[in-house]
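Every protein chain of the complex appears in place save one, which is left out.
Let's turn to subunit A:
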Amino acid sequence: MDRIPILQLGRFLLVTIQVDLQDQTALTLQEDLASRIERTGARGVLIDISALEIVDSFIGRMLASISGIARVLDATTVVVGMQPAVAITLVELGLSLPGVRTALNMEHGMKLLENALAEELDQ
């Protein structure tokens, strides 16, 4: 079975999904991310889906639950790089990914995570 690698960059975790996701691979990623956040104390998770040609309700649900799990573990998640055709289809399908923060690309996503962390340190 494919396992999606999780990279650590400072206080953030990076995931790039480059395979056509099987359902079980998506569930495994969810568990792997949860344990990596716990183990590393990461404060942010960036998920790059620019290579994904579709996001169906199963993958949408996975993105939403990763965001939820990460939030409970005190980390912010941002999903980046959704292709326009995927975004159009997703909304028509009826999914708007509530609770999932998104950014256009990796750079914007990193900035978003850094800002979220900086704001917290200010307080």
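The rule is short, and it goes like this: a residue touches a chain if its C-beta (ideal position, glycine included) is under 8 Å from a C-beta of that chain, and two chains touch if they have at least 3 such contacts; residues count from 1.
Throughout what follows, contacts and distances are computed from a predicted model.
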Not-shown chain resolves in UniProt (candidates "Anti-sigma regulatory factor", "Sugar ABC transporter permease", "Ferredoxin" or "ATP-dependent helicase Lhr and Lhr-like helicase") to "Anti-sigma regulatory factor"
Contact residue for the chain not shown (choose from A:Q8, A:Q22 or A:N105): A:Q22
Name every residue on subunit A in touch with the hidden partner chain. 20-24, 53-58, 60-61, 83-86, 88-90, 92-95
